[in-house]
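Note that one protein chain is taken out, while the other chains of the complex remain in position.
Entry: subunit A
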């Protein structure tokens, strides 16, 4: 039985889809059997980021409504044999599936795959409830901005009321220079407010944008700092104790939050 992890954030544009694609690909790199599920019905992006848009035949809504079998809707990745994606429908909206239907689909996928990563739409409405319905665990993505942290806090509150296990935090798009000069929120500040475990920090990296536009997840490029960060997150999901990436930070502060992560 596999494990279903929902990637969510509340706020839009913080990197949910990029995180889903990259962690998923990184897990596949580690030889795991992975399925990515896009629940952003009406605004699907995961297929574009993965470069699989032109291979879609059926989608999540087709499966939910019984127009095809689950296996027919799954799109195999062009790079890995054990990486699949279940695309969302682009022509419908979020209310065209119910949380129960998504839950059944995820349950079905858990029999086949070791990891199921669910890309959640922005917001806290129907789409969010669809996305968390079948999830066992959650990864909350935020960026070092007050608005994103506020929304992450709201999402964590909602996750705590649901059946999803204690969520883990990814702080995305950190610019070490700005943090150092005090113009960007410190990771410790974020952790103090959100009060959940940190599973990874990802530096802002232009290569991510380049990779997303070419339909090639960043993790494939070993020269990208963000790629290393995503690979580290994948290894932590697999249970390895990987130290947090050394950004351009004061050594004192760094060792403090290493300690927070239980490795100090």
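Methods note: a residue touches a chain if its C-beta (ideal position, glycine included) is under 8 Å from a C-beta of that chain, and two chains touch if they have at least 3 such contacts; residues count from 1.
By our rule, contacts and distances are computed from a predicted model.
*Asks:* UniProt names the one chain left off this complex as which of "ABC transporter ATP-binding protein", "Permease", "L-lactate dehydrogenase complex protein LldE" or "Probable septum site-determining protein MinC"?
*Replies:* So the chain that does not appear here would be "Probable septum site-determining protein MinC", according to UniProt.
*Asks:* With the full complex in mind, choose from A:33, A:92, A:150 or A:235 the residue touching the hidden chain.
*Replies:* Per the contact definition at the top, the residue touching the missing chain is A:150.
*Asks:* Considering the whole complex, which of A:72, A:163, A:195 or A:214 touches the chain not shown?
*Replies:* In the complete complex, the chain left out is touched by residue A:195.
*Asks:* For subunit A, which residues touch the unseen chain?
*Replies:* Residues 146, 150-151, 153-154, 156-158, 160, 192-193, 195 of subunit A touch the chain absent from view.
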